[in-house]
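One chain of protein is taken out of this complex; the other chains stay put.
Each chain gets a letter, A and B, in the order it is written, and its residues are counted from 1.
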Amino acid sequence: MSAVDGLAGRVRAAAPFGTDAGVDRSLLLLFPLIAYELLFFVAPFLILLRISLAEPSTAGAYASGTWSIQPYVDVLTSEFFLGVIAYSFKLGVISTVITVALGTFYAYAIWRASGLYKSLLLFSIVLPLLTTLVIKTYAWLPLLAPTGTVNDLLLAANVLSSPVQFAPNTPGVVLGEVYIVLPYAVLAIYSVLSTMDWTVVEAARDLGASRPRSFAEVVLPQAIPGIAVGTVVTFAWSVGAYAAPALLGAGSDRTFAIEVESQMLSNFNWSVGTAFAVIMLVLMFVSSLALFNLLNRWGGEVEYGA
Amino acid sequence: MARRETAETAAFHAGALSILAFMFLPLVVVVATSFSASGNLAFPPEGFSLAWYGEFFDDADWLQAFDNSVVIGIGTTLLSTFLGVTAALGLQGRSGGWGRYLAPVALLPLLIPPVVLGVALLVYFSEIGLRSSYLGIVLAHTLWATPLVFFVMQSVFSRFDWELRDAGMDLGASPLRTFYHITLPGVRNGIVVSALLAFVISLQEFIMALFLSNYATRTIPVLAWGTLRQSLNPVVSVVSTFLILLSVIVIAVAALVMNLEWVAKRLS
Partner (left out) sequence: MSGIELRNLRKEFGDLVAVDDVSVSVRDGELLCLLGPSGCGKSTTMRMIGGLETPTDGEVHIGDREVTDLPAYRRNTSMVFQSWALFPYKSVRENVAFGLKMQGVDADERAARADEMLERVEMAGYGDHAPMDLSGGQKQRVALARSLVVDPDVLLLDEPLSNLDKRLREQMEIELKQIHEEFEKTFVHVTHDQDEAFTLADRIGIMNAGRLVQVGEPSEVYERPKNEFVEEFLGDTNLVSGTVVRTDGERATADLGFGTPVDLPVGGDLSEGASVTVSLRPEVLTLQRREGADGVETDGTRSESPAPARPDGTGAGVTGTVDSVLYRGSQVRYSVTAGETSIFVERSVTDHGDVATGDDVAVTWATEDLLAFRPGGERLGETT
């Protein structure tokens, strides 16, 4: 608890600058975070951008002091790199569709649950959230391997006649990725649902809407903001996936994150590695923004539809 | 009840329970395989033994990684709690101005793929000489832990009854004494919860640490990853069991102090 004590001391020191204090005092309180974000978040990305515009070098990681768009040209004209980008987005889209569908359902189930059952459902979301990616990924291996538990069960039940390689393979990657991102989607949707008034759903049922109908007519339109946030978070994480494809994927399951890692740490080709990272970041940013607007517009159409 | 309603209810509960099982399954596998008697990572495990626990405690690499994780975790906790609490306090009661842009900027690192963050920081730290240092990893983990602390504290501060503080000042306490005697006791639980969450975030983070550590500073998840890429070794399950147990304890404490639903909503 020494961490907490030390912290309390710092906060005490900050006390004179109470909340109603003038702008200057508030600024003083905000200064540490602003300085930190500028120094260790904004600055690194500027440097990243700079290095991605340097000439590649065979002697070092990049040719310092040079300017070149060659790294970008290299990436964008390489069939291999374009294939990696396509695979990343394919993985992102598939994982997002599955995750958001499951997440909406599960968030609704948590919202409707009560007491101990509700706590258990919430716990099942929070615990994986606070568990390292490594655990969340490798635990699937003994289950999905050709000699793993799932194959044993399916063979014993005569569903399969010979073992299927779920992992290392694409189905394993998707499953692992869905498992990793599901908690984020569920919580984003749940926090919107939990502000909703249940009697509105009862009113819909009372007026003749069946359960699925009342869900579609009343719950879904209100949950759209949560679903939009959940979708974007899920999509960003799945496109940028590293652990699941690296451990549960075959050699062909190569995402941009794996490629960047190997360019940076194995090939030591920083100009290509950083250029690739910048390209992916821009693509993700643009597609996430488009997705977010699309979902919210869809929500808007529901709002004013007949 | 009408038959259709009953069938719908049953299907609904079956669906929810399946996802519940899905969420716990990998964690159960990890804990079960840590007690395996054989060297194969198989589920259900072949036999029962504590052999791999002994292996863990005899391995200097794992113990070194454990120390690294704790040092980095405490550093991250201190730094991110300081940054998050001061910023939340600074923005309390202010809605306008450019201050409102700070929250989205602080949130952004959570949406950027950790590999990209890792690359950017790797490049940057190489320039300024922080590569592979404890401090570098602490600064990286703080990017993730700070927004959580910030949002937890923002909601704690907004729930706090600031009239209490006014009453304290009105009764003659100096601002410093008011904060110590009135504000702090009211928000202490929130600070403890956010500090615990920051520690766990740092402890479990893996990709940034992978980029920013070396043989001497690697954390437990990084070493576990490296081990797994060579062979599926049940010692990893032993380490993982410890990590899961730690998260369970933190969640239990947080849930006792604040309540689980509240904590869950702050994590999204």
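Throughout what follows, a residue touches a chain if its C-beta (ideal position, glycine included) is under 8 Å from a C-beta of that chain, and two chains touch if they have at least 3 such contacts.
The structure presented is a predicted model; accordingly, all values stated were derived computationally and were not measured.
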Q: Check each of A:46, A:69, A:203 or A:290 against the chain that is not shown and name the one that touches it.
A: A:203
Q: Check each of A:146, A:171 or A:221 against the chain that is not shown and name the one that touches it.
A: A:221
Q: In the full complex, which bits of chain A touch the chain not displayed? Write them out.
A: 197, 199-200, 202-210, 213-214, 217-218, 221-222, 299, 302-304, 306
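To be clear about the criterion, only the chains that are shown with their structure count from here on.
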Q | CA centroid of chain A to CA centroid of chain B, Å | A | 16
(Q) Under the stated contact criterion, what part of chain B meets chain A in this complex? (A) 5, 8, 12, 15-16, 19-20, 22-27, 29-30, 33, 41-44, 74, 77-78, 81-87, 89-94, 97, 99, 102, 105-106, 108-109, 111-116, 118-124, 127, 139-140, 142-143, 146, 150, 157, 162, 165, 175-176, 178-180, 183-184, 188, 191-192, 195, 197, 199-201, 203-207, 210-211, 220-221, 224-225, 228-229, 232, 236, 240, 243-244, 247-248, 250-251, 255, 260-261, 263-265, 267-268
(Q) Going by the contact rule set out above, which residues of chain A touch chain B in the complex? (A) 2-4, 6-8, 10-12, 14-20, 23, 26-30, 32-34, 36-37, 40-41, 43-45, 47-48, 51, 102, 105-106, 109, 113, 118-136, 138-143, 147-149, 179, 182-184, 187-188, 190-191, 194, 211, 229, 232-233, 236-237, 239-243, 247, 257, 260-261, 264-265, 270, 273-274, 277, 280-281, 284, 288
